[in-house]
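For this depiction, one protein chain was excluded, whereas all remaining protein chains were kept in their positions.
Residue numbering begins at 1 within each chain, and the chains themselves are lettered A, B and C in the order written.
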Amino acid sequence: MTDFTTGLDDLAIETPSWAYGNSGTRFKVFAQRGVPRDPFEKVADAAQVHAFTGAAPTVALHIPWDRVPDYAALADHAVDHGVRLGAINANVFQDDDYMLGSVTNPDPKVRRKAVDHLLECVDIMDLTGSRDLKLWFSDGTNYPGQDDIRARQDRLSEALTEVYARLGDDQRLLLEYKLFEPAFYTTDVPDWGTSFLHCVALGPKAVVCVDTGHHAPGTNIEFIVALLLRAGRLGAFDFNSRFYADDDLMVGAADPFQLFRIMFEVVSGGGLDPATGVAFMLDQCHNIEPKIQGQIRSVMNAQEATAKALLVDAAALKAAQAEGDVLGANAVLMDAYNTDVRPLLAGWRESRGLDGDPIAAYKASGYFEKIVAERVGGTQAGWGA
Amino acid sequence: MTDFTTGLDDLAIETPSWAYGNSGTRFKVFAQRGVPRDPFEKVADAAQVHAFTGAAPTVALHIPWDRVPDYAALADHAVDHGVRLGAINANVFQDDDYMLGSVTNPDPKVRRKAVDHLLECVDIMDLTGSRDLKLWFSDGTNYPGQDDIRARQDRLSEALTEVYARLGDDQRLLLEYKLFEPAFYTTDVPDWGTSFLHCVALGPKAVVCVDTGHHAPGTNIEFIVALLLRAGRLGAFDFNSRFYADDDLMVGAADPFQLFRIMFEVVSGGGLDPATGVAFMLDQCHNIEPKIQGQIRSVMNAQEATAKALLVDAAALKAAQAEGDVLGANAVLMDAYNTDVRPLLAGWRESRGLDGDPIAAYKASGYFEKIVAERVGGTQAGWGA
Amino acid sequence: MTDFTTGLDDLAIETPSWAYGNSGTRFKVFAQRGVPRDPFEKVADAAQVHAFTGAAPTVALHIPWDRVPDYAALADHAVDHGVRLGAINANVFQDDDYMLGSVTNPDPKVRRKAVDHLLECVDIMDLTGSRDLKLWFSDGTNYPGQDDIRARQDRLSEALTEVYARLGDDQRLLLEYKLFEPAFYTTDVPDWGTSFLHCVALGPKAVVCVDTGHHAPGTNIEFIVALLLRAGRLGAFDFNSRFYADDDLMVGAADPFQLFRIMFEVVSGGGLDPATGVAFMLDQCHNIEPKIQGQIRSVMNAQEATAKALLVDAAALKAAQAEGDVLGANAVLMDAYNTDVRPLLAGWRESRGLDGDPIAAYKASGYFEKIVAERVGGTQAGWGA
Partner (left out) sequence: MTDFTTGLDDLAIETPSWAYGNSGTRFKVFAQRGVPRDPFEKVADAAQVHAFTGAAPTVALHIPWDRVPDYAALADHAVDHGVRLGAINANVFQDDDYMLGSVTNPDPKVRRKAVDHLLECVDIMDLTGSRDLKLWFSDGTNYPGQDDIRARQDRLSEALTEVYARLGDDQRLLLEYKLFEPAFYTTDVPDWGTSFLHCVALGPKAVVCVDTGHHAPGTNIEFIVALLLRAGRLGAFDFNSRFYADDDLMVGAADPFQLFRIMFEVVSGGGLDPATGVAFMLDQCHNIEPKIQGQIRSVMNAQEATAKALLVDAAALKAAQAEGDVLGANAVLMDAYNTDVRPLLAGWRESRGLDGDPIAAYKASGYFEKIVAERVGGTQAGWGA
């Protein structure tokens, strides 16, 4: 097991540029005040999260939402604000061409367009120095018979193979899965098994991305985490929480005990060690809550779950498990979970020169009032912008 | 049990004006060609569905999407096209004010605004001659603690009471429930029990609207239908189908057997009799399929399920049930379900002067090509427009 | 809000006699050592739970499993051991006659037998001084068409009416609901709405029993609790926890945050006040863990959740809610949840002369070794015995 302080030091959470823009449901996107109007403002907001938590050193980009003429300038801008650019998220779901799919579309012209976009994303990675290409495909069908399930898998495989071949030696392809939405009958990568199958076929640079909100009801996510770590194919997390479907609430908000169990598998499987390459990212929609505060709270929730996981008495746990002591083993785990780790985390922050209470410090900083005043005019960033 | 032809004659399915406009998911609204640009064009499209099926004589409006200066003119336009205006659907979820709720918002000013809109809808009903006010509230919360569950029920009750008091003698309030979306922690009317509880408190003109896509996984919808019919509180259906959540696919597309079981409860509970007042409405989103065709297919699916339900040998079923003959009773039901009713329905259509194959007839009519050519310029209707 | 100490003092958790016997799944009932062989031994075990927690003063009986010739003797035995007899649980699901239902069976003779058993249970309540008759019906169907949904409701209503009429002035009928199992198509009382509907029809002595494991996936249980408390119809809880279906694990084991949210609604709705009559019961199956320890842990879990609920700063919460401060209101709630209440509970126990650590104290007591040694021969109690 990792040492407590080392574990917290190792936990780097990437925040997504799109979390700072407006988001919503199909029913309504509510506009908030002070929302960024371009990628530079998004990066500035992300830098605030790191400034107050010390645990969010990188920011993920979404292409084309974050397309800029000069990626080096954006990277410099990030460094100037104390953060770095992270994963590149491809987007092949918001052109009218993609109505029936992108890389699995029955029309080869649309597939070509989609693959070209993915290749462009690798070009951008070369410019930004990003390690990870994150691929989520909204591809699927809405009606039985609409398309051929196996043919779509063949097309998917063909597209992934071409993109994989384009990766540099230090670059990775993260293949995300999702049960449903926006496709409502089949989704072409609906579960970890499908993602794993394709990653194994591709090679060692292809790894699975686990979005904690993308599973069927009742799915045991920490089990999947343990399996993928064991198989060397856990590439990344997209963190968020949900009560129903892909609700994209703040991670830890809906089921903090589940987040703890997930982080316990990460910790005990060695996944906090940077050498394993597991990336921790947020992917959330702050539809009704302030966005920067929502990100800060999410980072704190992830830290609290990790801190509790680090407190588990591994030797006592192993002993109880070996004896078949069901209640004893469970009690060892719960003992860590029931601990109030907030003082420990405040201490960790203060030892790094940060305020023990990131939310209060952020609120006191006046940053929110400043951006509300400054960001007048222009078009607010949001889904698709 | 109802006679087969009488049953089909009684089945009148209302189509919704918004089904003819563009719709989508939070990820993308795909634009289709020929989409209406105003309520008059929507009504014209709805009239096509009735022209080819003979079973969709009314069209529901959504306020403010279908707000017009002169409702009498819109009603006349409908009659000119062979249909009538139906239920009025209130919309209190698309103003920025409603971010934290409408009639249950903690802010009394927002609640006042929402109730005023509902009262305006009754004013419109007086003008259109509509019987039903359909209320679906997106109200709810995303995070534990965000608001007080009971206080929100009190506010809901207060709003409903005021609206109920405004209803005319022949007007009804349909209270719809939905498990989740767009609210992701609590929804203020999440299940039939909550809707029923409020309807009973209001009085006999308040009845429950069952949207077939608004339940938790595993919910037995036909059981709810049977219970509400028994209690005299089944007011209406919003028909659609789903594999996962509120997918809003064509009714009968995801689980035709479920639709049959629902219609069997309607038929055997007397719900096809117009005197019971059960309204049958579609509420769907044709995100990727042509909209008018999608509505025609849905009406046909509902007719096929109803036809099968009407074919159930009620006496044989009752006898098998009384004997505790599990397989025999099931076989009576399945015998009707397994019947191919399409020839019977073609005959019913032809006896009314319609083409036996509504889809083919519609495609041959050239209507789609006509609207694609004519509806150029202007703003396409869609969610929120 | 209730005062912290008063709240804990008010929390009395009834343990079920059947939790001390063997239980299992349809695949296997694993036998444990030291399991009781008759109702007297079960009561003795239940008394241990109270002896170490000070919060489990009553034990529920299940008829016919706990049928004894002399109920006064059993009641005296309980008092001798420091506890009292609690609710009477009727059992109309384990005779071959009940294969197609009990009170809803198509055969009137079976219905008569079932109702007679329920009336016998009220007779027993008169002897034991029990206030509550808990009714759970396994009645339902496995196949569409097997029986008439509405006819079964009529039979249910008739049976409940007869039993209700038999109740004394201070006796209550608790009507429990359950989504499924052992019936796999329809269940006659599947949800709170159905239970509520029948309770309202019966009268004020009929109230709903919420088993926390009996809901569809995604159901918001605390919402139901809040609604029933508001409507004056929350009669009791059957506590347990689940990851999938009716897993009957220890309460608080699967989702401690959900248990906290439920107890918060109880606390803020006044449900801890004995005057509201809300009964708190465990209904669990300790298939693989030691049974008495499992009960003690469950009582402690319920106490911890309640203690956290009592710590919520109600004034701060109300203020944040009124301002629409989503994150602030959530933070008030989470602040209580994240508190480690174990020292507070240890203090509460010690102030009542108990050991601060009930599990350690029980293990040190030698009781388990004693019953393993003594309870040799005879037939172990279990489901159906």
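Some points to look at:
Heads up, the rule we're going with is that a residue touches a chain if its C-beta (ideal position, glycine included) is under 8 Å from a C-beta of that chain, and two chains touch if they have at least 3 such contacts.
Since we're looking at a predicted model, the values are computed, not measured.
From the options A:P16, A:P57, A:G86 or A:P190, the residue with contact to the unseen chain in the full assembly is A:P190. Within chain C, the residues in touch with the undisplayed chain are 23-28, 30-31, 93-94, 96, 98-100, 138, 142-144, 179-182, 184-185, 217, 242-245, 247, 249-250, 253-254, 287-289, 383-384. Listed here are the chain A residues that touch the chain not shown: 100, 106-107, 142-151, 153-154, 179-180, 185-187, 190-194, 196-197, 200, 215-220, 222-224, 226-227, 229-231, 257, 261, 265, 268-269, 317-318, 320-324, 326-327, 329-334. Within the complete assembly, residues 217-218, 220, 243-244, 253, 255-257, 288-290, 293-294, 297, 304, 326-327, 330-331, 337-340, 342, 359 of chain B touch the chain that is not shown.
Here, only the chains that are shown with their structure count from here on.
Rounded to whole angstrom, the centroid-to-centroid distance between chain A and chain B, based on C-alpha atoms, equals 37 Å. A straight line joining the Cα centres of chain A and chain C is 40 Å long.
Counting partner chains per residue, chain A has residues 217, 243-244, 253, 288-289 touching two or more of them.
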